[in-house]
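Taking it in order: structure first as structure tokens, then the write-up.
Only one protein chain is missing from this complex, and each of the others stays in its spot.
Think of it as A, B, C, D and E in the order they're written, each chain with its own count starting at 1.
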Amino acid sequence: MITEKTAPFEADGFFAEADGSRVPYAVFSSQEIYDLEQERIYRGPTWNFLGLEAEIPHPGDYKSTFVGDTPVVMTRTEEGGLAAWVNRCAHRGAMVCRTLRGNATSHNCVYHQWSFDTKGNLLGVPFRRGQKGQAGMPKDFNPKEHNLRQLRVDSYCGLVFATFSEEVEPLDEYIGETMGGYIKRVFHKPVEYLGCTRQYSKSNWKLYMENVKDPYHASLLHLFHTTFNIFRVGMKAHCVTDDSHGLHSIIMAIKEGQDETAGGDYKEQNIRSYDEGFHLEDDSILALVEEYDIVATNHIQPIFPQLVVQQIHNTLVARQLLPKGPNNFELIFHFFGYADDTPELRNLRIKQANLVGPAGYISMEDTEATELVQQGTVRDGRETSVIEMAKHEPDQSNTLITEKLIRSFWRGYRKLMKFDQSSAQGA
Amino acid sequence: MITEKTAPFEADGFFAEADGSRVPYAVFSSQEIYDLEQERIYRGPTWNFLGLEAEIPHPGDYKSTFVGDTPVVMTRTEEGGLAAWVNRCAHRGAMVCRTLRGNATSHNCVYHQWSFDTKGNLLGVPFRRGQKGQAGMPKDFNPKEHNLRQLRVDSYCGLVFATFSEEVEPLDEYIGETMGGYIKRVFHKPVEYLGCTRQYSKSNWKLYMENVKDPYHASLLHLFHTTFNIFRVGMKAHCVTDDSHGLHSIIMAIKEGQDETAGGDYKEQNIRSYDEGFHLEDDSILALVEEYDIVATNHIQPIFPQLVVQQIHNTLVARQLLPKGPNNFELIFHFFGYADDTPELRNLRIKQANLVGPAGYISMEDTEATELVQQGTVRDGRETSVIEMAKHEPDQSNTLITEKLIRSFWRGYRKLMKFDQSSAQGA
Amino acid sequence: MITEKTAPFEADGFFAEADGSRVPYAVFSSQEIYDLEQERIYRGPTWNFLGLEAEIPHPGDYKSTFVGDTPVVMTRTEEGGLAAWVNRCAHRGAMVCRTLRGNATSHNCVYHQWSFDTKGNLLGVPFRRGQKGQAGMPKDFNPKEHNLRQLRVDSYCGLVFATFSEEVEPLDEYIGETMGGYIKRVFHKPVEYLGCTRQYSKSNWKLYMENVKDPYHASLLHLFHTTFNIFRVGMKAHCVTDDSHGLHSIIMAIKEGQDETAGGDYKEQNIRSYDEGFHLEDDSILALVEEYDIVATNHIQPIFPQLVVQQIHNTLVARQLLPKGPNNFELIFHFFGYADDTPELRNLRIKQANLVGPAGYISMEDTEATELVQQGTVRDGRETSVIEMAKHEPDQSNTLITEKLIRSFWRGYRKLMKFDQSSAQGA
Amino acid sequence: MSHALRAELMALQDEYISTLDTDRLEDWPTMFVEDCFYEIIPKENVDQGLPAPIIYCDSKKMLRDRVVSLRHANIYAAVIYRHFVSGLTFAEQPDGSIEMQSSYLVINTSQLGESVVYQTGRYNDVVVREDGRLRFKKKQCVYDTSRVQTLLALPI
Amino acid sequence: MSHALRAELMALQDEYISTLDTDRLEDWPTMFVEDCFYEIIPKENVDQGLPAPIIYCDSKKMLRDRVVSLRHANIYAAVIYRHFVSGLTFAEQPDGSIEMQSSYLVINTSQLGESVVYQTGRYNDVVVREDGRLRFKKKQCVYDTSRVQTLLALPI
Partner (left out) sequence: MSHALRAELMALQDEYISTLDTDRLEDWPTMFVEDCFYEIIPKENVDQGLPAPIIYCDSKKMLRDRVVSLRHANIYAAVIYRHFVSGLTFAEQPDGSIEMQSSYLVINTSQLGESVVYQTGRYNDVVVREDGRLRFKKKQCVYDTSRVQTLLALPI
């Protein structure tokens, strides 16, 4: 019965494989592991994506969001800076901010009207000094000790991140040079916010992380991809991780100089992913206006743990990934364009929203797939996946037929969660 | 990982503060603490409010309800007495009583027709003696040993209470003289039942207990209160707890002799709770027919753990508080009037039902507030609230600017749950 | 606090009574016991009913179903044999089969198009050998080691069973001679599948097991039964278990030679189960075309843990019982007839579908009853049921007034779950 | 013209569901012709061409029997149904009958006071005029919600 | 004839619920006559003949007061209601008024973007014609969902 009573990650040899090629399915459904993730990842040495600066351009603008599953509010301060605080009143714990977005220079908790400034500092306590002989707060009550819990905040190219950690390295180091370069590719000029759409999936957040680090699936699950030559094996590719912990990565699929016989390759595999009979009556949706040095059809770049930067053709999205218990995650697609877009280009971006999001021609399958894994593995926590593709060629980074980014992710996750130690004992 | 695996209340120093001014948020969402409450509070030395005698006036009348989350039926016996039993068949555990209210002198379990009297005594077992050579129950089967689980029942001023405990003091001592006096104020003559409304909140039952012991919020959360001078700081007040465990309490707000400059006080605080521009076209709803020696606009009196006696203007309610897991509670508003009400007065009570209940002008905010705390604290079980108001003036009982009743509640709760010991070790 | 922290079945003396007459209610709602059941029962030495061969007559036909709560697919192989495999991809765990029923000679996982044959053997891995210098799978990747998890499958009279166990005895021994004889009574010639209906109950699967082993309730809960003389005390009866573990059983109610004064017996008990005033305008629904040597109105035969064979009048059903967590089960009524039915007889079977299923005149009460037990017992895990009827006459098998089959079930369950040992220690 | 008929058919559907939702079960059979057909069957079976129903009545007598049994024999928790109908389409047939389809939703409220989606499906009806009044010749309820929660007591 | 009236009554109900669902609260009282009665009460109480309501207005003034309070005094989470009405039946009364019943369903969507069944029940209405326009003399909302989730802010 040990296995029933001990947290899975404490069993001998749990997550023993050090190379990230074998992942015990328990990590996708264990409540204990989920709680531990909140502690060691979201409140640990990570920078968590909150949103775009363009969402809160003016002093007092704010947005309610989350770090892991802790409610957090990000604000634009009076001075035009950025701040973030846990949305839990310093008095008796009510959520202070009750709306998704808005503008306010002071945030009043409805319960007893304690008020806080945009940085989360306590401004006022009603009847603090009592009234006409009726006592108020004790003399030793020091407002400075009762601010909202404040997070470290920083932004990178207009992307806002926050952390609970005092130890974590500065944001730009956390992102690293390699990843920074790719972010700058997309955020090379001022952006304008176009709104968001939300998708809720009955599966674990890490299954989505695997998904956006998996060029192998992209060419096989999404028929739309391959058929319309948006993304397929044979394209020039970048598949790279960051240089330190290996938790960030990029997949870039580049058209030019692509091997045009690719279609044939799918036929050889005789898999259903390539259907020649199929065409669009109105293919304006597939336009690709060249706006970057490198003309890529796909740029998919997860910045662990809460962000995925995406450029697909001319549609630009910052995807925010939020865990909602072990069995659910929410995905928020933040669409944006550039401030200097022509009406035509802006319109094209909006039209290409058809490609991504909850109804996206080439993304709707992803949550479907992650849910299939959730359902398939729920009773087999001690079984593992088999992540072998291109394992023997760790340096190949110009291929789309690889699972190296996923293995890298699991190695970093295992370290962050300290499973390497527990399983070391186990080993 | 200790903190993950050990029940929160077993961690060193959990709930260490002895004065009730610091409450760890885990008590609002931990399943283990909830289960422990069922054992130590609802099945422990407490008297639990089941309903009004006026709900079951005739012999055989019954009502299905709960003690904690255990289904219990309260009945009027043939002799006109009161009884209560756990709604779980002595045979194989089916709920015997399947309707909310009714009249029956025998309760038959549908599964195998075992029947019980109004007191829960086993009356009959079909085919107990078998039939034509077919065996029935063993000879040693003794019906007397297979009654329904019966609770001690008593009533106070027409309020019916039950307990699982053999040790708890008699009901009138449990309520105590001070609290008894206030109950008698409202129940000074025969009442008539007017029906109930139900509200379900996604928050912990103790957050509602805090709410009804919190005059401080009443004057700040409920704009309706202050604007129409129903309840505000500056009124004469009683804020008192019982004399023994401190788990019961009363808040009474009295108009006469009130400081009429009170409005000004709110302006000084400059808080949004006071809006002069606002008036009612039809203020008949605010009438206050004087029917008690002390003319109070508000009488809010929680009798731990399942009752809150309420008089607001002329609307009279016995609120029943039922826990539904750590994250939910149900609140049942039992409206009543006096048997000798004039039609006009009766009509006024019904019209003033607009003030309370799930859509009440001055109560709808309460469940909203408790849910804001539930949402704000769920990930921070080891953080605590800060309950300081008037802490240095423990004897002030004529103020509405105080959290003394809440601190008293937590001290009593901590004792009942034996957290004082565990944290003693911790300390 | 021990009782809170230890799994219930580890408490001293849990399930101490060896004779199956006292069952602690915790077995109906404990998550830990549920998880243990998945291991020791559904993945233990049992044969689990998957469906009828008639559901998958042609090569390639398949059906998605479950063993316990593990998704399993049963297929008809190209050679016409039977196979079953866990519906979890060998690559990264997605459910491979995404439809309830269909026909396919190869099953392709949508995520990366790994394909498997009808037996669950890995057929192909896209880009396994890479492409144009891009690496594929490592050379040491051996497809034979990456088949789907395959179960042992066998069929008995057209009923398909599967097991995870290598140890369990062959299917016909598992069923045993006695039970086999009764199965052959119903499956004495080729059957035709007529479709299924599904019922979902908010109660534990074992409560349904008790229900189908409980002739005592049948004569008391279902007024339709008794009133129309379909099933009542006084009928000739078979109440028998298998000869080995006692987990299978049969209840057969036989009309001929029945004591016609039975109605009187119910009146003596004066219970509401017998209502003379009541008749049907169209009683064609109660026809009973004699098609077996023994003319029984009821044949109810649970084959542990997932099957109940049923014949009621001329309606024939294989009921599949699937656990869905501790508090829910799904019941699938697989209706069938004989291949050589006349149109009239076939029509009668369909009309008599009114008797059973989610709206069945004489079955709708069963899930109602099991839910009443679930609700009545949830807070009293350490209390027990009292299962005494005819306990002192263990050899009476011709009576309907008995709970012997239920006691036999609990003895077998206790052994399979190894509670006999734990409580032995406890004792 | 057809708008008048449409209005009449909607009135019929509205009367039908309000009869059920106000617990006037005894009036329910009166909305059918004597020689009627009423069935509740999962879409799952219909799609496969399989006949297994959960309720199957080939005469008005059987409808009345169902009501009598519900009132006197069967045991089920007190429950409130609310029917909602939308997407009504119809076609007049050569024989003067009218084929009518619509989607239905049944919300179920338990004694505890919780309302949940109980069942959705399609009504496939045949309506005829009998002494000036529209009645159901056939009503087939093809339900989507194949997992029937607890039980199905009342007609759909 | 009665079909025209039926259409008019459906138009009235549709206008009523769309007024609420598009947050035009201030227009809501204008659909009632001055001397009107509006009530929201659980079926549980109605069935027992008990009077306790959750909202009780015996004048158009009280309807306006409710709106003013919702706009200026009360605090509740931003929420979206969608009303659905079906099963409309009616009967013209000797006094020229019309008694009308229908079932309603309210789906509630939270700020988080989750939609749930919030309440079902019956509208018991009395409608009169006032300067050529149909208005509510009485609207009684008898709700099934006795467990009101969190609170009831907006009218039904």
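Heads up, the rule we're going with is that a contact is a pair of C-beta atoms (placed from the backbone, for glycine too) under 8 Å apart; a residue touches a chain by one contact, two chains touch by 3 or more.
These numbers come from a predicted model, not from an experiment.
Engineer: Checking the contacts here: which visible chains does the omitted one touch?
Structural biologist: Displayed chains contacted by the hidden chain, ordered by label: A, C, D, E.
Engineer: Quick one: which of A:Leu123, A:Ile254, A:Ile285 or A:Leu345 touches the chain that's been left out?
Structural biologist: The missing chain is touched by A:Ile285.
Engineer: Looking beyond the chains shown, say which of A:Pro57, A:Gly81, A:Gly181 or A:Gly195 touches the absent one.
Structural biologist: With A:Pro57, A:Gly81, A:Gly181 or A:Gly195 as choices, the missing chain is touched by A:Gly195.
Engineer: Residues of chain A in contact with the chain that isn't shown?
Structural biologist: Touch set of chain A with respect to the missing chain: 100-101, 193-202, 221, 223-224, 227, 275, 278, 280-282, 285, 330, 333, 335, 350-351, 353-354, 357-361, 364-365, 367-368, 371.
Engineer: Of the residues in chain D, which ones touch the absent chain?
Structural biologist: 3, 6-7, 42-44, 84, 86-89, 101-103, 105, 117-122, 144-147
Engineer: Please output the residues of chain E touching the missing chain, sorted low to high.
Structural biologist: 4, 7-8, 11, 14-15, 17-18, 21-22, 80, 82-86, 105, 107, 109, 112-117
Note that only the chains that are shown with their structure count from here on.
Engineer: Please give the intersection of the contact partners of chain A with those of chain E.
Structural biologist: B
Engineer: By the touch criterion stated at the start, how many steps lie between chain B and chain D on the shortest route?
Structural biologist: Steps on the shortest route: 1.
Engineer: To reach chain D from chain A by way of touching chains, what is the minimum number of steps?
Structural biologist: 2
Engineer: Superposing the C-alpha atoms of chain D on chain E takes a rotation of how many degrees, nearest 5?
Structural biologist: 120
Engineer: Between chain C and chain E, what is the gap in Å from one C-alpha centre to the other?
Structural biologist: Spacing between the chain centres: roughly 48 Å.
Engineer: Using CA atom averages as chain centres, what separation in Å is found between chain A and chain B?
Structural biologist: 44
Engineer: Residue numbers in chain C touching 2 or more other chains?
Structural biologist: Within chain C, the residues that touch at least two other chains are 221, 365, 368.
Engineer: Where in chain D do residues touch two or more other chains at once?
Structural biologist: 75, 77, 113
Engineer: According to the definition of touch, which chains form touching pairs?
Structural biologist: A-B, A-C, A-E, B-C, B-D, B-E, C-D, D-E
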